[in-house]
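Note that one protein chain is taken out, while the other chains of the complex remain in position.
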Amino acid sequence: MAIAEFTIIPIGTATTSLSGYVADLHKELERHEDIRFQMTPMGTILEGPLDRLFEVIRAVHEVPFLHGAARVSTSIKIDDRRDKHASMEQKMQSVADKL
Amino acid sequence: MAIAEFTIIPIGTATTSLSGYVADLHKELERHEDIRFQMTPMGTILEGPLDRLFEVIRAVHEVPFLHGAARVSTSIKIDDRRDKHASMEQKMQSVADKL
Amino acid sequence: MAIAEFTIIPIGTATTSLSGYVADLHKELERHEDIRFQMTPMGTILEGPLDRLFEVIRAVHEVPFLHGAARVSTSIKIDDRRDKHASMEQKMQSVADKL
Partner (left out) sequence: MAIAEFTIIPIGTATTSLSGYVADLHKELERHEDIRFQMTPMGTILEGPLDRLFEVIRAVHEVPFLHGAARVSTSIKIDDRRDKHASMEQKMQSVADKL
């Protein structure tokens, strides 16, 4: 199990609003029921088996093209810890415990 | 007003746990009372005047060095929209409205 | 064809030097002969079919674990342009032409 965050930006959209694109990504994510996700004001965080995270991000990267974009910039950050199980909640809790 | 996200990783820490470092960042952030922040499982999101965001991120980048780190990797993403006010909540709400 | 950049950071390595890990990534990349790559002082840039880029980055992400790392932070940026062919050289040339 790993945790990843991605941000997908369509380029050349003629509008500064991206919320429609983000809503489309959200719908695609809901189709992948084995993967937990959480949207933030700056991206989307996923938790699941690493190979599945790669597959799901590959799938959502395609979404803006299906809605008319001709160029997409996708940034991804993966946190892959294998010495202990680290869920999204456990990471937050570890910090809270230290505060 | 802009929104930014940062992730700070100390390198060469001898331990895979970073929650102590993240807790230290949190304490530094609380000193900057004019800046709103929200921690996520993958980073910290800030909202405020752009120049202040740069100053605050510069300050938190220093924190791991004060606690013994000798090398730090900091990644920052800024979303700066000037045609309308976009708070963290408004960005989330715009997506929710489309769903 | 798309262009991607990745940076892989092992966490908890007890040393601030990462060049040994980067050299290991380099060796893995050389095994994927269909993918062009270019190292920079801040990461590695790849060019090739998008699905192959995902596969290759998935493979190099595994390398630090094979050499003892227990936690790895990988960041990836993909530039996927489909309205025209954009190689690494063409992107650089387009900017040079404007200067």
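When the chains are written out, they are named A, B and C in that same order, and each has its own residue count from 1.
Following the convention adopted for this analysis, a residue touches a chain if its C-beta (ideal position, glycine included) is under 8 Å from a C-beta of that chain, and two chains touch if they have at least 3 such contacts.
Worth saying up front: this structure is predicted, and the values here are computed from it rather than measured.
One chain is not depicted; across the entire complex it touches A, B, C.
Touching the omitted chain from subunit A are residues 9, 11-18, 70-71, 73, 75. In the full complex, subunit B touches the omitted chain through residues 11, 50-51, 54, 58, 61, 65, 70-83.
Residues of subunit C in contact with the chain left out of this view: 3-5, 7, 16-17, 19-20, 22-23, 26-27, 38-43, 45, 47, 75, 77, 79, 81, 83-84, 88-89, 91-92, 94-95, 97-99.
Assume only the chains that are shown with their structure count from here on.
One finds 19 Å separating the Cα centroids of subunit A and subunit C. Subunit C has its Cα centroid 25 Å from the Cα centroid of subunit B.
Taking the mean of the C-alpha atoms as each chain's centre, subunit A and subunit B sit 18 Å apart.
Each of the following residues of subunit A touches two or more other chains: 75, 77, 79, 81, 83.
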